[in-house]
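After the structure tokens below, expect a handful of questions from me.
Apart from one protein chain that is not included, each protein chain of the complex appears where it belongs.
Lettered A and B in written order, each chain numbered from 1.
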Amino acid sequence: MDFSNINWKRAAIQPGIPILLLVLVAFAPLYGSGYIVTMFTYFILYIIITVSWTIFSGATGYISLASAAFYGVGIYAAAMFGERMPFIFVIFIAGFASFVLAFIVGAITLRLRGIYFAMFTFGLVVLMKEVIHYWEITIEGTRGHFVIYQSNETIFYYLLGIFVVTIIVAYIIRRSKFGLALASIGENEEAAGHTGINVTMVKIITFAVSAIFMAAAGAVMATKLTYIDPGVAFNPMMSFSPALMAIFGGMASIYGPVAGAVIFSYLQELLMTGSLKNYYMLIFGAILVATIIYLPSGVTGLIQNLWRRFKGARSAPTRG
Amino acid sequence: MEQFLNIFLGGLLIGGIYSLVSMGLSLQYGVAKVLNIAHGEFLMIGAFVTYWLQQSGVEPLLTVVIVGPTMFIIGFILYRTVFTSIRLRSAHPGIYESNSLLAAFGIYFIVMNIGILIWGTTPHSYTYLNQSISVGGALFTQNRIVAAAFAVVIGIAFYLFLTNTRTGKAIRAAAQDPATAGLMGVNIDFVLALCFGFGAAMAGVAGSLISICYSLSTAMGLGYTVIAIVVVTLGGLGSIPGSFIGGFILGVIGSAVSFWEPGLTVASYYVIFIVLLLVRPKGIMGR
Partner (left out) sequence: MHLLEGEKVTKYFGGLAAVSEVDFYVDEGEIVGLIGPNGAGKTTLFNLISAALEPKPGIIKYKDKKINGLKPYKICRLGIARTFQTVKIFGNMPVIENVRVGSLFGPLVGLSTAEATKVATELLEFVGLSKVAYTPARDLTLAHQKRLEVARALATKPTLLMLDELMAGLNQTELLEAMELIKQIQKKGITIIMIEHVMKAIMGICDRIIVLHHGQKIADGTPQEVANSKTVIEVYLGETSDAGNK
């Protein structure tokens, strides 16, 4: 962040490689099989959710388990408005609805201690599932909704668009004055407040912004499901996955969550089919525990440390 | 009147089980500071072990003698292997709490899926003491009464253990102030592991008791974890008597809500939880 110290060579290469990769991925429907496109769709989905989770939770240390709730809001927005208007508007509605929901939840809970916040946000997912389920059965007399169909390519490109916006927003927040405020809160909330940062407002706004992308992704993915109900829309796995992926990948740079998301969605792709599903969940749990104990800064942190040691860099910080 | 008794006494009976489960979580969260989201999974394992033994001819109520100590040992080892190292690596208590919450989620996935791999996803049940007793016209099966009675006796016995023994006092000292307790010569890691072990044992025994009156499935755990979290918040963090009483209160509330509208029972627990956190995060018995 120090402008006098910019390494220009790095500045040129750093965005270069990701943009190259992005272009390669963007043309996947032209050269890849349907299977490849679907797999990339899931990669991108999990990157969006994980990166947006990291925007708030990674910076502040408040663990949000509400991702599934925002994702579910997106799914339901697609189910309710998908037939009535152009799909791009549906995405906006989903994002806006989630923003408002997250803003309210944040305003209520972000005064609480971190652990209560985690419990509260997890409860939100369960509550929404139960209440919507009750609403559908008792008031509407239905269970679930149909969602309009979209081709796999359309879904892919919508997600790719959301992905690009998410990454740009995450990058801007990280590099901006706002991001510095957020990082200060993560370092020491009390000191941040006494140094002139409106701690509550910064937290609430970031939390709400991060919810937009989760809902937008949910709205797009809903069309892949064709039929949804509260159990599908508000699946708690969608809350745990981004937390695990981000922690596993490491949260010091934007690459960490991306790497974590790709690794786990690939693992999921391999194991989530049929009877192997429970093995995936078991491995998921084991990796989560092992990461927390042995890799506090994630794989990217580990690689960085190894790289520093390999280069014999001056005073590589030792982790205790 | 009959209906009222049905709701009220029925709530107290299930409340006894809630009390036991919640006292276990209260030890783990209130003292060891691990919000053990996998708590209900130990309950599930306890229930299935009892089911297993019952199928091979063991008297279900006797299985608590096996389930309790086994779960204690598992919990104790789990704390020493996973949570002690998280505690030692964490820069401050806040980080320890959130990291151990995440680790507990990992354990939740591990234990639940081991359960599914062994016992599948279909519900199981067996019959035991299923004759009904009439209380003022309301009918309750014997097994529910026996389960609740057992839960209450174990709960009270544990409370006496906490107040009257040296180990119990060390646990209470650690709950008050771990740093000072450490200075006073209490081996803090050992005591916290004890708490975690006792918590797991209580969950396991509660599972055994649940299995004698309700059907069981490998997905049953999380529901009880949620209930225990609400009860612990209701009773006040770290307050064992608070959890004991809170269990009965939630049992009665749950029983009333499910009489009125079963679909909203879980939602009502969450609403109670939200209101508590916002209005009185210290709980009813909190200091």
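The working rule: a residue touches a chain if its C-beta (ideal position, glycine included) is under 8 Å from a C-beta of that chain, and two chains touch if they have at least 3 such contacts.
Here the structure is a predicted model, which is why all the values come from computation and not from measurement.
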Counting the whole assembly, list the visible chains that the omitted chain makes contact with. A
In the whole complex, of A:A192, A:M221 or A:M245, the residue touching the missing chain would be A:A192
Of the residues A:T121, A:S184, A:T206 or A:Q268, I need the one that contacts the missing chain. A:S184
With the missing chain put back, which residues of subunit A would touch it? List them for me. 1-3, 177, 180-181, 183-184, 187-188, 190-200, 317
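Definition applied: only the chains that are shown with their structure count from here on.
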Inter-chain centre distance, subunit A versus subunit B - centres from mean C-alpha coordinates, in Å: 32
Contact residues on subunit A for subunit B in the complex? 61, 63, 108-109, 112-116, 118-120, 123, 126-127, 130-131, 133-134, 137-138, 240, 243-244, 247, 278-279, 281-282, 284-289, 292-293, 296, 320
In their complex, what parts of subunit B are in touch with subunit A? 35, 82, 85-86, 89, 94-95, 97-99, 101-103, 105-110, 112-114, 116-117, 226, 229, 261, 263-264, 266-267, 270-271, 273-274, 277-278, 281
